[in-house]
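Removed: one protein chain of the complex. Kept in place: all other protein chains.
Then we have chain A:
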């Protein structure tokens, strides 16, 4: 792990903790946006630009705006405390959960390991070998999303559509604007 990766990782963990413990909702939203930006940087460092772009646009961009707008519609309860009060029970459960998750880390292959099942797998190699000939797009991620797994992506688009329609139904409106 390079120094840059370590710095971004510490930043991301710090932002995630801040999101959890800050009392003021506005601070939480800002910390959450910073977290998304850090994660997006991490995806770029791990050479997953497609995911990074999504995280930056949706996580850091749109979600922050929508949260801010929602918060602007509410009233802010007065508080003297800066941090959320953390109950010991919650803390114990979280530490246990974290422990369980960390136990899976040694089982993961090293980043860029040529022998890892993802790199050497039959499916991966099939996509890498045939994606351009069969779909004529150079980005294999797009080839998988739109062609090989096109039906799943249609489902995703339908989910986005349904979410909008559901909000319209719940708010009993007939148009977005």
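Convention: a contact is a pair of C-beta atoms (placed from the backbone, for glycine too) under 8 Å apart; a residue touches a chain by one contact, two chains touch by 3 or more; residues count from 1.
Just so we're on the same page, contacts and distances are computed from a predicted model.
The protein name that UniProt records for the chain not on display, among "Multicomponent Na+:H+ antiporter subunit B", "NADH-ubiquinone oxidoreductase", "Membrane protein" or "Phosphate ABC transporter ATP-binding protein, PhoT family", is "Multicomponent Na+:H+ antiporter subunit B". Mapped onto chain A, the footprint of the missing chain covers residues 24, 26, 49-50, 52-54, 57-58, 61-62, 65-66, 68-78, 134-139, 141-143, 145-147, 150-151, 153-154, 156-158, 160-161, 163-164, 167-168, 171, 173, 175-177.
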